[in-house]
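Remarks on the structure that follows.
A single protein chain has been removed from this complex, and every other one stays in its place.
Here the chain labels run A, B and C in written order, and each chain numbers its own residues starting at 1.
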Amino acid sequence: MRMLLLLPFAVAAASCGTAPTGGPGRQAETPAEMQRLTALLQRDMHERGQAKMERIEQDDLQRLCNQYADKPPTEQAKRMEEAQLKAIRFPAGSLMGDWKSGEKIAQSGRGMTWSDKPGNSGGSCYNCHEISPKEEAHGTIGPSLKGFARVRGNGPEIQRYVYGKIYNAKAYNACSTMPRFGESHTLSEQQIKDLTALLLDPASPVNH
Amino acid sequence: MAGPMKMRATSQGGVTEIRVLMAHPMETGQRKDASGKLVPMHFIQNVTVKLNGKTVVEGQISQAVSRNPVFSFRVKGGAKGDKVEVSWIDNQGETNKTEATVA
Amino acid sequence: MRALAAAGALALAGAHAPAFAQQSPYADYQRMAAESAPIELYEAGGEEAWKKPQGPKQVSLEKCDLGQGPGVVRGAYAGLPRYFADADRVMDLETRLLYCMETLQGRSREEATKRVFGNADQASEMELLSAYVAGQSHGMPMRPGVEHAKEKAAYQLGRELFYHRAGPWDFSCASCHGQEGLRIRMSELPVLSDPKHVRPLMATWPAYRVSTSQFKTLQWRMNDCYRQMRMPEPKFASELPVALITYLTVNAQGAVYRGPSIKR
Partner (left out) sequence: MNVVRRLLLQGAGVLAAGLLAPLSALAAWNKEAFGAKNAADALRGIGASGATPSSEVVLEAPEIAENGAVVPIEITSQVPGTRSIAVVIDKNPFPLVAKFDFAEGALPFVKVNVKMGETSDVRAIAEANGKHYQATKNIKVTIGGCGG
(Lines give C-alpha, C1' and ligand atoms only; values in the text may rest on other atoms or scores of the structure.)
Protein backbone atom coordinates (compact mmCIF):
# COMPACT_ATOMS: atom_id res chain seq x y z
CA MET A 1 0.00 0.00 0.00
CA ARG A 2 2.94 2.26 0.63
CA MET A 3 4.71 3.34 -2.49
CA LEU A 4 8.32 2.85 -3.26
CA LEU A 5 7.95 5.84 -5.53
CA LEU A 6 8.70 7.91 -2.49
CA LEU A 7 12.19 6.64 -1.97
CA PRO A 8 13.93 9.48 -3.83
CA PHE A 9 12.58 11.87 -1.24
CA ALA A 10 14.11 9.81 1.49
CA VAL A 11 17.51 10.07 -0.14
CA ALA A 12 17.16 13.81 -0.61
CA ALA A 13 16.26 14.25 3.01
CA ALA A 14 19.40 12.66 4.27
CA SER A 15 21.30 15.79 3.35
CA CYS A 16 19.44 18.45 5.20
CA GLY A 17 20.74 20.84 7.75
CA THR A 18 19.79 24.45 7.23
CA ALA A 19 17.58 26.39 9.60
CA PRO A 20 17.24 26.40 13.37
CA THR A 21 17.92 23.10 15.06
CA GLY A 22 17.35 22.50 18.71
CA GLY A 23 17.05 26.17 19.48
CA PRO A 24 19.05 27.93 22.12
CA GLY A 25 17.59 25.91 24.98
CA ARG A 26 16.03 27.39 28.03
CA GLN A 27 16.19 31.12 28.45
CA ALA A 28 15.23 33.22 31.39
CA GLU A 29 11.76 34.77 31.21
CA THR A 30 11.52 38.46 31.90
CA PRO A 31 8.57 39.47 34.08
CA ALA A 32 6.90 40.88 30.96
CA GLU A 33 7.37 37.62 29.05
CA MET A 34 6.04 35.66 31.98
CA GLN A 35 2.97 37.83 32.07
CA ARG A 36 2.47 37.40 28.34
CA LEU A 37 2.70 33.60 28.59
CA THR A 38 0.29 33.51 31.50
CA ALA A 39 -2.16 35.68 29.57
CA LEU A 40 -1.84 33.41 26.54
CA LEU A 41 -2.51 30.31 28.64
CA GLN A 42 -5.51 32.07 30.16
CA ARG A 43 -6.83 32.81 26.68
CA ASP A 44 -6.05 29.48 25.03
CA MET A 45 -7.07 27.05 27.77
CA HIS A 46 -10.35 26.16 29.39
CA GLU A 47 -11.02 24.55 32.73
CA ARG A 48 -11.84 20.90 32.70
CA GLY A 49 -12.84 18.80 35.69
CA GLN A 50 -10.75 19.72 38.69
CA ALA A 51 -8.17 21.50 36.51
CA LYS A 52 -9.38 25.07 37.08
CA MET A 53 -8.02 28.15 35.41
CA GLU A 54 -6.31 29.42 38.55
CA ARG A 55 -3.72 26.68 38.05
CA ILE A 56 -2.23 28.85 35.32
CA GLU A 57 -1.33 31.66 37.73
CA GLN A 58 2.28 31.78 38.91
CA ASP A 59 3.24 31.79 42.56
CA ASP A 60 6.44 33.45 43.83
CA LEU A 61 8.42 30.27 43.52
CA GLN A 62 7.41 29.59 39.93
CA ARG A 63 8.14 33.21 39.03
CA LEU A 64 11.62 32.93 40.51
CA CYS A 65 12.39 29.69 38.68
CA ASN A 66 11.00 30.92 35.36
CA GLN A 67 12.79 34.23 35.69
CA TYR A 68 16.16 32.58 36.26
CA ALA A 69 15.72 29.48 34.11
CA ASP A 70 15.81 27.33 37.27
CA LYS A 71 19.11 28.82 38.40
CA PRO A 72 18.25 31.70 40.72
CA PRO A 73 21.01 33.63 42.49
CA THR A 74 22.08 31.84 45.69
CA GLU A 75 20.72 34.47 48.05
CA GLN A 76 17.28 34.54 46.47
CA ALA A 77 17.17 30.76 46.28
CA LYS A 78 17.99 30.54 49.96
CA ARG A 79 15.29 33.01 50.92
CA MET A 80 12.77 31.13 48.83
CA GLU A 81 13.74 27.80 50.38
CA GLU A 82 13.35 29.26 53.86
CA ALA A 83 9.92 30.60 53.04
CA GLN A 84 8.84 27.25 51.62
CA LEU A 85 10.21 25.40 54.64
CA LYS A 86 8.34 27.65 57.01
CA ALA A 87 5.07 26.79 55.31
CA ILE A 88 5.43 23.03 55.82
CA ARG A 89 3.00 21.76 58.40
CA PHE A 90 4.77 18.98 60.25
CA PRO A 91 2.37 16.79 62.24
CA ALA A 92 3.11 16.16 65.90
CA GLY A 93 4.45 12.76 66.89
CA SER A 94 5.83 10.04 64.68
CA LEU A 95 6.10 10.77 60.97
CA MET A 96 6.16 7.08 60.04
CA GLY A 97 2.96 5.61 58.62
CA ASP A 98 2.36 2.26 56.92
CA TRP A 99 4.93 1.37 54.27
CA LYS A 100 2.49 -1.00 52.51
CA SER A 101 0.07 1.85 51.88
CA GLY A 102 3.09 3.95 50.95
CA GLU A 103 4.02 1.45 48.22
CA LYS A 104 0.52 1.75 46.72
CA ILE A 105 0.68 5.54 46.80
CA ALA A 106 4.15 5.43 45.19
CA GLN A 107 2.85 3.16 42.41
CA SER A 108 -0.16 5.30 41.52
CA GLY A 109 0.35 7.87 38.78
CA ARG A 110 -3.19 9.16 39.12
CA GLY A 111 -4.50 12.30 40.70
CA MET A 112 -4.97 16.02 40.09
CA THR A 113 -5.49 15.75 36.31
CA TRP A 114 -8.68 16.80 34.60
CA SER A 115 -9.55 13.14 34.06
CA ASP A 116 -9.16 12.21 37.74
CA LYS A 117 -11.86 12.69 40.34
CA PRO A 118 -10.73 15.13 43.05
CA GLY A 119 -8.96 13.48 45.96
CA ASN A 120 -7.49 9.99 46.12
CA SER A 121 -4.28 11.05 44.42
CA GLY A 122 -1.21 8.92 44.14
CA GLY A 123 2.35 10.19 44.38
CA SER A 124 3.61 9.11 40.93
CA CYS A 125 6.84 8.26 42.77
CA TYR A 126 7.91 5.37 40.52
CA ASN A 127 7.52 7.63 37.50
CA CYS A 128 10.82 9.23 38.51
CA HIS A 129 12.48 7.17 41.26
CA GLU A 130 13.77 3.69 41.85
CA ILE A 131 12.30 2.75 45.23
CA SER A 132 11.48 -0.89 45.99
CA PRO A 133 13.87 -3.26 44.20
CA LYS A 134 10.80 -5.34 43.34
CA GLU A 135 9.56 -2.68 40.91
CA GLU A 136 11.70 -2.78 37.83
CA ALA A 137 9.60 -0.30 35.86
CA HIS A 138 10.83 2.84 37.56
CA GLY A 139 11.88 6.16 36.14
CA THR A 140 15.25 7.87 36.43
CA ILE A 141 14.27 11.54 36.52
CA GLY A 142 14.94 11.60 40.25
CA PRO A 143 17.68 9.80 42.20
CA SER A 144 17.40 6.15 43.22
CA LEU A 145 15.97 5.73 46.71
CA LYS A 146 16.88 2.06 46.99
CA GLY A 147 18.21 1.20 50.44
CA PHE A 148 17.37 4.73 51.60
CA ALA A 149 17.41 4.07 55.36
CA ARG A 150 20.31 1.65 55.25
CA VAL A 151 22.77 4.50 55.07
CA ARG A 152 20.73 7.20 56.75
CA GLY A 153 18.97 5.33 59.53
CA ASN A 154 15.40 6.27 60.43
CA GLY A 155 15.74 8.64 63.37
CA PRO A 156 13.56 11.70 63.98
CA GLU A 157 15.77 14.02 61.93
CA ILE A 158 15.73 11.93 58.78
CA GLN A 159 11.98 11.36 59.25
CA ARG A 160 11.50 15.11 59.34
CA TYR A 161 13.63 15.56 56.24
CA VAL A 162 11.78 12.88 54.24
CA TYR A 163 8.36 14.15 55.30
CA GLY A 164 9.37 17.72 54.51
CA LYS A 165 10.93 16.80 51.17
CA ILE A 166 7.75 15.05 50.01
CA TYR A 167 5.57 17.82 51.39
CA ASN A 168 7.59 20.51 49.66
CA ALA A 169 10.74 19.56 47.76
CA LYS A 170 11.34 23.21 47.00
CA ALA A 171 12.10 23.90 50.65
CA TYR A 172 15.38 22.07 50.08
CA ASN A 173 16.09 22.98 46.45
CA ALA A 174 14.16 25.99 45.18
CA CYS A 175 13.79 24.93 41.55
CA SER A 176 13.71 21.16 42.01
CA THR A 177 11.75 19.23 39.37
CA MET A 178 9.85 17.39 42.09
CA PRO A 179 6.29 18.58 42.80
CA ARG A 180 5.29 19.98 46.18
CA PHE A 181 2.96 17.16 47.15
CA GLY A 182 1.75 18.57 50.46
CA GLU A 183 1.81 22.23 49.51
CA SER A 184 -0.24 21.50 46.36
CA HIS A 185 -2.77 19.44 48.35
CA THR A 186 -2.00 16.43 46.22
CA LEU A 187 -1.21 14.12 49.15
CA SER A 188 -2.68 14.12 52.65
CA GLU A 189 -0.71 14.10 55.87
CA GLN A 190 -1.36 10.37 56.26
CA GLN A 191 -0.26 9.63 52.70
CA ILE A 192 3.02 11.51 53.21
CA LYS A 193 3.57 9.59 56.45
CA ASP A 194 2.98 6.32 54.58
CA LEU A 195 5.53 7.32 51.95
CA THR A 196 7.98 8.30 54.67
CA ALA A 197 7.58 4.78 56.08
CA LEU A 198 8.12 3.28 52.62
CA LEU A 199 11.56 4.87 52.60
CA LEU A 200 12.47 4.50 56.27
CA ASP A 201 10.72 1.49 57.78
CA PRO A 202 13.22 -1.35 58.27
CA ALA A 203 10.48 -3.76 57.12
CA SER A 204 9.98 -1.92 53.82
CA PRO A 205 11.43 -3.74 50.79
CA VAL A 206 13.27 -0.50 50.03
CA ASN A 207 15.69 -1.34 52.83
CA HIS A 208 16.15 -5.03 52.09
CA MET B 1 -19.20 -2.36 17.25
CA ALA B 2 -17.38 -4.10 14.48
CA GLY B 3 -16.39 -2.59 11.21
CA PRO B 4 -14.40 -2.60 8.04
CA MET B 5 -11.44 -4.70 6.99
CA LYS B 6 -8.37 -3.93 4.94
CA MET B 7 -6.21 -6.49 3.24
CA ARG B 8 -3.28 -6.74 0.94
CA ALA B 9 -1.70 -9.79 -0.58
CA THR B 10 1.77 -9.48 -2.01
CA SER B 11 3.63 -12.16 -3.92
CA GLN B 12 7.38 -12.35 -3.73
CA GLY B 13 9.73 -15.24 -4.43
CA GLY B 14 7.00 -17.83 -4.71
CA VAL B 15 5.36 -16.89 -1.42
CA THR B 16 2.30 -14.71 -1.02
CA GLU B 17 2.07 -12.75 2.21
CA ILE B 18 -1.45 -11.84 3.26
CA ARG B 19 -1.86 -9.02 5.77
CA VAL B 20 -5.37 -8.39 6.97
CA LEU B 21 -6.76 -5.76 9.38
CA MET B 22 -10.15 -6.02 11.05
CA ALA B 23 -11.90 -3.27 12.99
CA HIS B 24 -13.31 -5.10 15.97
CA PRO B 25 -13.53 -4.27 19.70
CA MET B 26 -12.44 -7.75 20.88
CA GLU B 27 -14.13 -7.13 24.21
CA THR B 28 -13.03 -9.49 26.96
CA GLY B 29 -16.16 -9.06 29.04
CA GLN B 30 -14.03 -7.71 31.87
CA ARG B 31 -13.83 -4.05 30.86
CA LYS B 32 -16.12 -1.46 32.38
CA ASP B 33 -17.52 1.40 30.35
CA ALA B 34 -17.55 5.04 31.48
CA SER B 35 -20.69 4.46 33.54
CA GLY B 36 -19.10 1.51 35.34
CA LYS B 37 -21.09 -1.20 33.57
CA LEU B 38 -19.31 -4.30 32.31
CA VAL B 39 -19.03 -4.31 28.53
CA PRO B 40 -20.27 -7.71 27.30
CA MET B 41 -17.85 -10.12 25.70
CA HIS B 42 -17.64 -9.44 22.00
CA PHE B 43 -14.87 -11.00 20.01
CA ILE B 44 -14.06 -12.70 16.74
CA GLN B 45 -13.98 -16.49 17.08
CA ASN B 46 -13.24 -17.76 13.60
CA VAL B 47 -11.09 -16.43 10.79
CA THR B 48 -10.98 -18.13 7.39
CA VAL B 49 -8.49 -17.47 4.61
CA LYS B 50 -9.24 -18.64 1.09
CA LEU B 51 -7.07 -18.61 -1.99
CA ASN B 52 -9.06 -18.77 -5.24
CA GLY B 53 -12.03 -20.13 -3.30
CA LYS B 54 -10.13 -22.87 -1.52
CA THR B 55 -9.71 -22.66 2.26
CA VAL B 56 -6.04 -22.48 3.21
CA VAL B 57 -6.09 -21.29 6.83
CA GLU B 58 -8.76 -21.67 9.47
CA GLY B 59 -8.14 -19.84 12.72
CA GLN B 60 -9.95 -20.02 16.03
CA ILE B 61 -9.17 -17.10 18.30
CA SER B 62 -10.08 -15.88 21.77
CA GLN B 63 -10.85 -12.51 23.33
CA ALA B 64 -7.11 -12.24 24.09
CA VAL B 65 -6.35 -11.22 20.52
CA SER B 66 -5.82 -7.43 20.57
CA ARG B 67 -8.50 -4.94 19.60
CA ASN B 68 -8.56 -4.26 15.85
CA PRO B 69 -6.83 -7.54 14.99
CA VAL B 70 -4.03 -7.64 12.44
CA PHE B 71 -2.96 -11.01 11.03
CA SER B 72 -0.29 -12.05 8.59
CA PHE B 73 -0.45 -15.40 6.82
CA ARG B 74 1.68 -16.92 4.07
CA VAL B 75 0.69 -19.19 1.22
CA LYS B 76 2.86 -21.02 -1.29
CA GLY B 77 2.62 -19.84 -4.84
CA GLY B 78 -0.16 -17.42 -5.49
CA ALA B 79 0.26 -15.66 -8.80
CA LYS B 80 -0.51 -12.00 -9.43
CA GLY B 81 -4.23 -11.70 -10.00
CA ASP B 82 -5.16 -14.61 -7.73
CA LYS B 83 -8.05 -13.95 -5.36
CA VAL B 84 -7.64 -13.95 -1.62
CA GLU B 85 -10.68 -13.83 0.65
CA VAL B 86 -10.66 -13.46 4.42
CA SER B 87 -13.80 -13.72 6.53
CA TRP B 88 -14.58 -13.72 10.23
CA ILE B 89 -17.44 -14.63 12.55
CA ASP B 90 -17.69 -13.32 16.10
CA ASN B 91 -19.39 -14.66 19.21
CA GLN B 92 -22.47 -12.48 18.58
CA GLY B 93 -22.96 -13.87 15.09
CA GLU B 94 -21.65 -10.84 13.24
CA THR B 95 -19.55 -11.57 10.21
CA ASN B 96 -17.56 -9.70 7.63
CA LYS B 97 -15.32 -10.54 4.73
CA THR B 98 -12.96 -8.85 2.35
CA GLU B 99 -11.26 -9.75 -0.88
CA ALA B 100 -8.01 -8.74 -2.47
CA THR B 101 -6.09 -9.58 -5.59
CA VAL B 102 -2.54 -10.78 -5.22
CA ALA B 103 -0.13 -8.04 -6.33
CA MET C 1 -2.95 5.25 -5.88
CA ARG C 2 -1.99 2.82 -3.25
CA ALA C 3 -2.70 0.02 -5.67
CA LEU C 4 0.48 1.00 -7.48
CA ALA C 5 2.46 -0.41 -4.64
CA ALA C 6 4.60 -3.22 -5.85
CA ALA C 7 6.86 -3.56 -2.90
CA GLY C 8 7.28 -6.81 -1.04
CA ALA C 9 5.20 -7.39 2.03
CA LEU C 10 8.13 -7.02 4.35
CA ALA C 11 9.11 -3.68 2.93
CA LEU C 12 5.52 -2.59 3.23
CA ALA C 13 5.26 -3.58 6.84
CA GLY C 14 8.54 -1.86 7.58
CA ALA C 15 7.23 1.36 6.13
CA HIS C 16 5.40 2.08 9.37
CA ALA C 17 8.31 1.25 11.60
CA PRO C 18 9.80 4.15 13.51
CA ALA C 19 13.53 4.21 14.11
CA PHE C 20 13.83 4.06 17.85
CA ALA C 21 16.97 4.34 19.85
CA GLN C 22 18.42 0.86 19.96
CA GLN C 23 19.31 1.08 23.64
CA SER C 24 15.63 1.29 24.58
CA PRO C 25 14.47 -1.92 26.23
CA TYR C 26 11.34 -1.44 24.13
CA ALA C 27 13.10 -1.17 20.76
CA ASP C 28 12.04 -4.65 19.57
CA TYR C 29 8.57 -4.18 20.92
CA GLN C 30 8.08 -0.85 19.21
CA ARG C 31 9.43 -2.13 15.90
CA MET C 32 7.18 -5.19 15.89
CA ALA C 33 4.12 -3.30 17.12
CA ALA C 34 4.63 -0.68 14.42
CA GLU C 35 4.76 -3.38 11.76
CA SER C 36 1.48 -4.85 12.89
CA ALA C 37 -0.56 -1.75 13.64
CA PRO C 38 -4.05 -1.38 12.12
CA ILE C 39 -3.29 2.06 10.70
CA GLU C 40 -4.67 1.56 7.20
CA LEU C 41 -8.15 1.24 8.69
CA TYR C 42 -7.91 4.84 9.87
CA GLU C 43 -6.33 6.09 6.67
CA ALA C 44 -9.15 4.52 4.67
CA GLY C 45 -11.74 6.08 6.97
CA GLY C 46 -10.04 9.43 6.59
CA GLU C 47 -10.06 9.26 2.81
CA GLU C 48 -13.77 8.60 2.94
CA ALA C 49 -14.31 11.53 5.31
CA TRP C 50 -12.21 13.77 3.04
CA LYS C 51 -14.43 12.99 0.07
CA LYS C 52 -17.76 13.16 1.80
CA PRO C 53 -19.97 16.21 1.13
CA GLN C 54 -20.84 17.81 4.45
CA GLY C 55 -22.09 20.99 6.08
CA PRO C 56 -24.56 23.60 4.85
CA LYS C 57 -22.74 23.82 1.53
CA GLN C 58 -22.75 20.05 1.08
CA VAL C 59 -19.26 19.96 -0.33
CA SER C 60 -16.34 17.71 0.50
CA LEU C 61 -12.92 18.81 1.68
CA GLU C 62 -11.39 17.86 -1.67
CA LYS C 63 -10.78 21.54 -2.55
CA CYS C 64 -9.16 22.26 0.82
CA ASP C 65 -5.80 24.01 0.47
CA LEU C 66 -3.41 22.37 2.92
CA GLY C 67 -0.57 24.58 1.77
CA GLN C 68 0.30 22.96 -1.56
CA GLY C 69 -2.69 24.34 -3.43
CA PRO C 70 -6.41 23.49 -3.36
CA GLY C 71 -6.96 19.74 -3.25
CA VAL C 72 -3.31 18.75 -3.05
CA VAL C 73 -2.99 16.16 -0.31
CA ARG C 74 0.21 14.44 -1.37
CA GLY C 75 3.09 15.94 0.55
CA ALA C 76 0.92 18.51 2.30
CA TYR C 77 1.44 17.20 5.81
CA ALA C 78 5.23 17.33 5.40
CA GLY C 79 4.92 21.09 4.79
CA LEU C 80 3.03 21.84 8.00
CA PRO C 81 2.74 23.78 10.19
CA ARG C 82 3.06 26.88 8.01
CA TYR C 83 1.71 30.37 7.57
CA PHE C 84 -1.52 30.71 5.57
CA ALA C 85 -2.17 34.15 4.11
CA ASP C 86 -5.93 33.56 3.79
CA ALA C 87 -6.22 33.03 7.53
CA ASP C 88 -3.25 35.26 8.38
CA ARG C 89 -1.92 32.79 10.91
CA VAL C 90 0.28 29.74 11.30
CA MET C 91 -1.71 26.51 11.18
CA ASP C 92 -0.98 22.90 11.88
CA LEU C 93 -2.90 20.14 10.10
CA GLU C 94 -5.83 20.01 12.48
CA THR C 95 -6.25 23.77 12.60
CA ARG C 96 -6.17 23.91 8.81
CA LEU C 97 -8.72 21.12 8.48
CA LEU C 98 -11.02 23.01 10.82
CA TYR C 99 -10.51 26.15 8.73
CA CYS C 100 -11.58 24.24 5.61
CA MET C 101 -14.60 22.79 7.39
CA GLU C 102 -15.67 26.31 8.31
CA THR C 103 -14.87 28.08 5.07
CA LEU C 104 -15.46 25.42 2.40
CA GLN C 105 -18.21 23.41 4.00
CA GLY C 106 -19.80 26.31 5.87
CA ARG C 107 -19.82 24.39 9.12
CA SER C 108 -19.88 26.21 12.43
CA ARG C 109 -16.82 26.01 14.62
CA GLU C 110 -18.98 24.69 17.39
CA GLU C 111 -20.34 21.83 15.30
CA ALA C 112 -17.00 21.00 13.71
CA THR C 113 -15.18 20.86 17.06
CA LYS C 114 -17.88 19.13 19.05
CA ARG C 115 -15.99 15.86 19.07
CA VAL C 116 -12.46 16.41 17.80
CA PHE C 117 -11.03 13.53 19.84
CA GLY C 118 -12.74 10.16 19.63
CA ASN C 119 -12.48 6.96 21.59
CA ALA C 120 -11.70 3.32 20.96
CA ASP C 121 -15.24 2.56 19.80
CA GLN C 122 -15.44 5.46 17.43
CA ALA C 123 -12.60 7.50 16.00
CA SER C 124 -13.33 11.19 15.39
CA GLU C 125 -13.55 12.75 11.96
CA MET C 126 -10.44 14.82 12.81
CA GLU C 127 -8.49 11.70 13.74
CA LEU C 128 -9.46 9.88 10.55
CA LEU C 129 -8.67 12.91 8.39
CA SER C 130 -5.31 13.30 10.14
CA ALA C 131 -4.47 9.66 9.44
CA TYR C 132 -5.33 10.03 5.78
CA VAL C 133 -3.59 13.34 5.14
CA ALA C 134 -0.47 12.45 7.12
CA GLY C 135 -0.23 9.10 5.35
CA GLN C 136 -0.05 10.97 2.05
CA SER C 137 3.29 12.47 3.12
CA HIS C 138 4.83 9.14 3.94
CA GLY C 139 8.47 9.06 2.84
CA MET C 140 8.79 12.81 2.40
CA PRO C 141 11.12 15.12 4.31
CA MET C 142 9.39 17.36 6.82
CA ARG C 143 9.65 21.00 5.82
CA PRO C 144 7.55 23.18 8.12
CA GLY C 145 7.44 26.90 7.41
CA VAL C 146 10.41 28.76 8.89
CA GLU C 147 10.63 31.93 6.78
CA HIS C 148 7.55 34.05 7.46
CA ALA C 149 7.66 36.40 10.45
CA LYS C 150 4.61 34.67 11.96
CA GLU C 151 6.26 31.28 11.52
CA LYS C 152 9.31 32.54 13.38
CA ALA C 153 7.07 34.02 16.06
CA ALA C 154 5.17 30.74 16.45
CA TYR C 155 8.43 28.86 16.85
CA GLN C 156 9.65 31.33 19.45
CA LEU C 157 6.37 31.19 21.36
CA GLY C 158 6.42 27.40 21.29
CA ARG C 159 9.95 27.41 22.69
CA GLU C 160 8.94 29.74 25.52
CA LEU C 161 5.88 27.66 26.35
CA PHE C 162 7.99 24.52 26.32
CA TYR C 163 10.12 25.81 29.21
CA HIS C 164 7.43 27.70 31.13
CA ARG C 165 6.74 26.11 34.52
CA ALA C 166 3.22 26.38 35.90
CA GLY C 167 0.43 24.46 37.55
CA PRO C 168 0.08 22.68 40.89
CA TRP C 169 3.08 20.44 40.17
CA ASP C 170 5.35 23.23 38.85
CA PHE C 171 5.90 21.37 35.58
CA SER C 172 6.95 22.55 32.16
CA CYS C 173 7.24 20.33 29.08
CA ALA C 174 10.98 20.34 29.79
CA SER C 175 10.49 18.81 33.25
CA CYS C 176 10.19 15.47 31.48
CA HIS C 177 11.50 16.23 28.00
CA GLY C 178 14.48 18.47 28.69
CA GLN C 179 17.35 16.23 29.70
CA GLU C 180 19.18 13.45 27.94
CA GLY C 181 19.05 9.85 29.11
CA LEU C 182 16.10 9.91 31.48
CA ARG C 183 13.19 7.53 31.76
CA ILE C 184 9.65 7.87 33.07
CA ARG C 185 8.83 4.45 34.40
CA MET C 186 10.44 2.22 31.76
CA SER C 187 9.85 4.63 28.87
CA GLU C 188 12.73 6.63 27.50
CA LEU C 189 12.02 10.33 27.50
CA PRO C 190 12.91 12.07 24.26
CA VAL C 191 14.55 15.48 24.60
CA LEU C 192 12.22 17.56 22.48
CA SER C 193 14.64 20.44 21.96
CA ASP C 194 17.14 18.02 20.40
CA PRO C 195 16.70 17.16 16.71
CA LYS C 196 18.22 13.74 17.23
CA HIS C 197 15.36 12.87 19.61
CA VAL C 198 12.53 14.85 18.11
CA ARG C 199 13.01 13.76 14.49
CA PRO C 200 12.01 10.12 14.93
CA LEU C 201 9.18 11.31 17.13
CA MET C 202 7.62 13.89 14.83
CA ALA C 203 8.20 11.58 11.88
CA THR C 204 5.74 9.12 13.41
CA TRP C 205 2.82 11.25 14.69
CA PRO C 206 -0.17 11.13 14.34
CA ALA C 207 -0.23 7.62 15.73
CA TYR C 208 -2.11 4.58 16.91
CA ARG C 209 -1.74 4.30 20.68
CA VAL C 210 -1.48 0.64 21.58
CA SER C 211 -2.34 1.25 25.23
CA THR C 212 -5.81 2.52 24.34
CA SER C 213 -6.23 1.11 20.81
CA GLN C 214 -7.01 4.58 19.52
CA PHE C 215 -5.68 6.71 16.71
CA LYS C 216 -4.46 10.00 18.16
CA THR C 217 -3.49 13.38 16.73
CA LEU C 218 -0.74 15.81 17.69
CA GLN C 219 -3.13 18.31 19.26
CA TRP C 220 -4.45 15.49 21.41
CA ARG C 221 -0.87 14.71 22.38
CA MET C 222 -0.16 18.32 23.37
CA ASN C 223 -3.32 18.27 25.47
CA ASP C 224 -2.33 15.03 27.11
CA CYS C 225 0.99 16.53 28.22
CA TYR C 226 -0.87 19.48 29.75
CA ARG C 227 -3.20 16.98 31.40
CA GLN C 228 -0.22 15.21 32.93
CA MET C 229 1.19 18.60 33.91
CA ARG C 230 -2.04 18.96 35.90
CA MET C 231 -2.97 22.03 33.91
CA PRO C 232 -6.30 23.06 32.31
CA GLU C 233 -6.99 21.90 28.75
CA PRO C 234 -5.72 23.76 25.68
CA LYS C 235 -8.46 24.94 23.35
CA PHE C 236 -8.53 23.10 20.05
CA ALA C 237 -6.82 24.94 17.19
CA SER C 238 -5.81 27.86 19.41
CA GLU C 239 -2.42 29.55 19.18
CA LEU C 240 -1.10 27.50 22.12
CA PRO C 241 -1.02 23.98 20.62
CA VAL C 242 -0.09 25.33 17.18
CA ALA C 243 2.96 27.12 18.63
CA LEU C 244 4.11 23.99 20.46
CA ILE C 245 3.60 21.80 17.39
CA THR C 246 5.51 24.36 15.32
CA TYR C 247 8.37 24.35 17.81
CA LEU C 248 8.58 20.56 17.78
CA THR C 249 8.22 20.18 14.02
CA VAL C 250 10.84 22.82 13.25
CA ASN C 251 13.19 21.09 15.68
CA ALA C 252 12.51 17.91 13.71
CA GLN C 253 12.71 19.40 10.24
CA GLY C 254 14.47 17.36 7.63
CA ALA C 255 13.25 14.13 9.17
CA VAL C 256 11.66 11.81 6.64
CA TYR C 257 8.03 11.38 7.58
CA ARG C 258 7.38 7.70 8.27
CA GLY C 259 3.95 7.81 9.87
CA PRO C 260 1.30 7.40 10.79
CA SER C 261 2.88 4.95 13.21
CA ILE C 262 2.37 3.61 16.71
CA LYS C 263 2.95 4.87 20.23
CA ARG C 264 2.71 3.19 23.58
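Throughout what follows, contacts are C-beta pairs under 8 Å (C-beta built on N, C-alpha and C of every residue); 3 or more make two chains touch, one makes a residue touch a chain.
Fair warning: this is a prediction, and the values are worked out from it, not measured in the lab.
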Touch partners, limited to displayed chains, of the chain removed from view: A, B, C
Per the touch definition above, residue among C:Arg74, C:Arg89, C:Lys152 or C:Arg185 touching the missing chain: C:Arg185
Contact with the hidden chain (one of B:Met7, B:Leu51 or B:Ala100): B:Leu51
Touch list for subunit A against the chain that is not drawn: 108-111, 113, 115-116, 122, 124, 126-127, 136-137
Missing-partner contacts on subunit C, residue numbers: 25-26, 28-30, 32-33, 35-36, 44-45, 48-49, 52, 54, 115, 118, 121-125, 128, 176, 184-187, 210-213, 228, 264
Subunit B residues touching the omitted chain (full complex): 1-5, 15, 23, 26, 28, 30, 45-46, 48-51, 54-67, 69-77, 87, 89, 92-98
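Here is the rule we use: only the chains that are shown with their structure count from here on.
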Pair joined by the larger number of C-beta contacts - A-C, B-C: A-C
Euclidean distance of C-alpha centroids - subunit B vs subunit C, Å: 28
Where subunit B touches two or more other chains, by residue: 8
Of all residues in subunit A, the ones touching two or more other chains: 1
Interface residues, subunit C side, partner subunit A - complex: 1-2, 4-7, 11-12, 15, 40, 138-141, 146, 155, 157, 159-161, 163-171, 174-176, 178-179, 181-186, 189, 193-195, 226-228, 230-235, 238-241, 247, 250-251, 253-256
Of subunit C, residues touching subunit B in the complex: 3, 5-10, 12-13, 36-38, 40-41, 44-45, 120-122, 210, 213
Complex contact set, residues of subunit A against subunit C: 1-7, 9-10, 12-13, 16-17, 19-23, 25-27, 29, 33-34, 37-38, 40-41, 43-48, 51-53, 55-58, 61-62, 65-66, 69-70, 112-115, 126-128, 136-141, 170, 177, 179-180, 184-186
